[in-house]
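Down below is the structure, laid out as structure tokens.
What you see is the complex with one protein chain gone and the rest in place.
Let's turn to chain A:
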Amino acid sequence: MASLGDLERTVMGVLWAADGPVAAAELRDALADRELALTTVHTVLSRLEGKGFVRHDDARPRRFRPTATREQHAAELMHEVLGASADRQAVLARFVGGVDPEEARLLRQLLAES
């Protein structure tokens, strides 16, 4: 039994690979090897929608498309981790904070001399 997180990732993978909006039934068929019930696909889609990762249109049946590309999501995350976001506390100080080029040069010198 695959976890919901795993299913969400798989569904997003299909949506990202698709050319346009995709209906739930098409998603089920695209993931035929997983033998998902249509209700399961809908559950996963509504969870993804709740997190703001997919949007649906008003067509009948509803079709779903991702709100952003995988790269955009990765960039958003990096921006929050690296950037001046007020919620930087959420991640524990990254491995190294930023330094200016001058300090970076001094550091390399320090390492070379020891």
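By our rule, a residue touches a chain if its C-beta (ideal position, glycine included) is under 8 Å from a C-beta of that chain, and two chains touch if they have at least 3 such contacts; residues count from 1.
The criterion applied here is as follows: contacts and distances are computed from a predicted model.
Chemist: What is the missing chain called in its UniProt entry, if the choices are "Sulfate adenylyltransferase subunit 2", "ABC-2 type transport system permease protein", "Peptidase family M48" or "Protein-methionine-sulfoxide reductase heme-binding subunit MsrQ"?
Modeler: Hidden chain, UniProt protein name: "Peptidase family M48".
Chemist: List the residues of chain A that touch the chain left out of this view.
Modeler: Those residues of chain A that touch the unshown chain are 5, 8-9, 12, 51, 53, 70-71, 73-87, 89-101, 103-104, 106-108, 110-111, 114.
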